[in-house]
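Every protein chain except one is present and positioned as in the full complex.
So, chain A:
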Amino acid sequence: MTVTELVPYEEALAAFDPVMGLEVHVELGTKTKMFCGCATTPGAEPNSQTCPTCLGLPGSLPVVNEIGVESAIRIGLALRCEIAEWCRFARKNYFYPDMPKNFQTSQYDEPIAYDGHLDVQLEDGEVFRVGIERAHMEEDTGKSTHIGGAAGRIHGASHSLIDYNRAGIPLIEIVTKPIVGAGARAPEVARAYVAELRELIRSLGVSEARMELGQLRCDVNLSLRPHGRETFGTRSETKNVNSLRSVERAVRFEIQRHAGVLSDGGTVVQETRHFHEENGTTTSGRVKEEAEDYRYFPEPDLVPLAPAREWVEKLRAELPELPLARRNRLREEWGISAHEMQSALNAGAVDLIVATVEAGADAAAARKWWLGELARRANERGVELAGLPIAPAQVARVAALVAEGSLNDKLARQVIDGVLEGEGEPDEVVEKRGLRIVSDEGALGAAVDEAIAANQAVADKVRGGKVAAAGALVGAVMKATRGQADAARARELILERLGVSGG
């Protein structure tokens, strides 16, 4: 195996034009599977949510989940797609142990939704339109655990164990048209597209679309062509890129890798590749060719779908305000820039901020907590913001305690700590940890007097007019009260005691 030299990113873009295709799988949040009535409860005991249909036992027959179809249509409509008047399911035949039927029930040349688009907004506010080729219905596979290999990898494993609880859970696969013209911004466009799609899916309420739980998974197809050439180059397909950051990195890496191969006079191999979170690289998986022969044919056990136009129009009329329009409205209401809104979106914070504002916080405070302290905590724990064990109402309560002067920011962070540690509601944490701000004049006055007595040299400077030096005394007060003093009030008292007016 030869190792390809990566070409520096700018150099790659100077010579080549990237073309992307993104395939996103969304796991629907239906109560039951796509073709049987088995429950889809996450975290259930292995193989406790199966039946003859999803185990592929002889004689079983599938029946389509109505909400699965409805969700597919709603996703299609939100992506401005045409909805098929008539379409069928198809069998995609291949052997893999996580698929007990030895075929996946999918859709082939008759997807339920096709020919749409999604507008995505980049960091600087520019809107890029991504064409949607199709959205179709299919089912998930079981979950494999590989035994005997290093770090649970399939390579070197002696055998594997399969849990079929996930087999048959509805998936919607959304495929873009070739994304051309993004140039150097291709990685950013890819990331913004997946982020926007995630918001769209959530706004429809069809899935929580949490990437870290595999509820939204992205495959990145990429090829390069020399500037000015019409025909596309050979593409690579990087599988299961499962965070927004990874989508961006995978595109960037593949651009540099393809450029390396092509500049060297080589040919890009059409293959699937695996993305490695730890270093942002991809490595070769299986070469396509043989695997491509899926021998699709119409599923004989399911009858065609012909969604009534009245139903489709009713679903269209009931669509919620779509995320980009909603964000533009919120941006106005919150008085922030497109860039700031983009940061909130990238952090997965928009809905959390909205819910926090609805719970009584002001928008600036809600944004500050979610994008600052809480974003940092989520990052530390390796979860998305929504995965933190704190609710918007609790954040709103913390903000309210700060606003009324009961907490300063430092204490508020400790309250958040407590909530994240499962110590209860913010007020309980304040109570249990004794975190109220010290602003009663007696206790604070005593701390101020002590600080002045212990720092006479500084006190003299302040008396002499160096008001800025008072900061050191405020610091001493804060230290003595373990951060629980009202800093502004302490400063007032210090200046008052030293006979200077505040400045």
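Following the convention adopted for this analysis, a contact is a pair of C-beta atoms (placed from the backbone, for glycine too) under 8 Å apart; a residue touches a chain by one contact, two chains touch by 3 or more; residues count from 1.
Heads up, the rule we're going with is that contacts and distances are computed from a predicted model.
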Chain excluded from display, named as in UniProt, from "Ferredoxin", "Aspartyl/glutamyl-tRNA(Asn/Gln) amidotransferase subunit C", "NAD(P)/FAD-dependent oxidoreductase" or "Cytochrome c domain-containing protein": "Aspartyl/glutamyl-tRNA(Asn/Gln) amidotransferase subunit C"
Candidate in contact with the missing chain, chosen from A:S48, A:T283, A:N328 or A:N379: A:S48
Contacting the left-out chain in the complete assembly, out of A:D293, A:E318 or A:E380: A:D293
Per the touch definition above, residue among A:A306, A:A325 or A:A488 touching the missing chain: A:A306
Hidden partner interface residues of chain A, rising order: 30-32, 36-39, 45-52, 54-55, 57, 63-69, 86, 88, 93-97, 144-147, 154-155, 157-164, 293, 295, 297-300, 302-308
